[in-house]
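A protein chain is absent from this complex, but the other protein chains hold their places.
The block that comes next holds subunit A.
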Amino acid sequence: MSHRTEGINTERKSMIAQKMLTTNKRQKTENITGRTIAMICAGLLVIVVLSITYFIASKGLSTFFVDGVSFKEFLTHVKWDPEGEPSSYGVLPFILGSFFVTALAALIAAPLGIGAAIFMTEIFPGFGKKVLKPVIELLVGIPSVVYGYVGLTLLVPFIREQFDVLGFSLLAGGLVLALMILPTITSVAADAIEAVPQDLRNASLALGATRWQTIWNVVLHSALPGCLTAIVLGMSRAFGEALAVQMVIGNTTKLPSGLFEPISTLTSGITLNMGNTIQGTPYNNALWSMALLLLAMSFIFIVILRLLGRKRLAK
């Protein structure tokens, strides 16, 4: 009896093994279709990315190669007057504006975001996961025009009354952007902190460290690359944001000279003028060059993110 069952079992096993080893027709076609679909999708993505880059580069570079604006003038001059006689294409005020407003937003949002992340993972995980996380994620879904409008209606008059200034300012832009990137920073940082192994915390507590010492010296330390990733992600969003910033910073094309002064950013410069310029004119090309600058900046942000990711993997 036992011998017989064994025989059947071996037979079945070998059958299964054979089935698993040899590919039948159906499997083959499925494999092929699956692979083709995946290849097509990946190929399409690559083509889209490459063609967008090519398109923006070809338009943006024609400012320098067709219209004869020098690269140095474009990047370092402070006078932006493409319709003037003679025209001048200095975008330094826009570049500095974008950088300052992004830096200010990161300065405000990074401590807040990482603090909120610590609160919802380490200090009050139950409440954090059930209430705080969904609420913060809800902030991501609010369209930027709403942020801009609230900024224009509440924030700008508030700043005007408090400090007796114009209201349209670097500060207003930074605050609106900080609010916009706060959810990104919080959720990415929370994921990074959660990923820190429990053993590390236990070991630290067992050595006699207080809860705060554990959070500060152990948890945050090992989650540092993740937190940096969160900040860079937030900054790259802030750098590219157009509408909300445009509504509250005043769009004055001059070098930023203080927190309460109106400024321009690359994105607001593009959106304000794109609709009124004619394709192919030097003015329009100059706007494309500004777009190319933005694209280059987002590449740089991606490279930074990759480097941070590699650091985390190496650990």
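Simple rule for what comes next: a contact is a pair of C-beta atoms (placed from the backbone, for glycine too) under 8 Å apart; a residue touches a chain by one contact, two chains touch by 3 or more; residues count from 1.
We take it that contacts and distances are computed from a predicted model.
Participant: Consult the UniProt record of the chain that does not appear here and report its protein name from "Glutamine synthetase", "Response regulator", "Cytochrome c oxidase subunit I" or "Phosphate-binding protein".
Facilitator: Checked against "Glutamine synthetase", "Response regulator", "Cytochrome c oxidase subunit I" or "Phosphate-binding protein": the hidden chain maps to "Phosphate-binding protein".
Participant: Given the contact definition stated above, which residue among A:L75, A:L166 or A:I304 touches the chain not shown here?
Facilitator: A:L166
Participant: Among A:M20, A:A206 or A:I278, which residue is in touch with the absent chain?
Facilitator: Looking across A:M20, A:A206 or A:I278, the contact with the absent chain belongs to A:I278.
Participant: For the full complex, which residue in A:L132, A:L152 or A:M290 touches the chain that was left out?
Facilitator: Of the listed residues, the one touching the omitted chain is A:L152.
Participant: Residues of subunit A in contact with the chain that isn't shown?
Facilitator: 30, 33-34, 37, 81-84, 152, 157, 160, 166-168, 246-247, 250-254, 262, 264, 271-273, 275-281, 283-284
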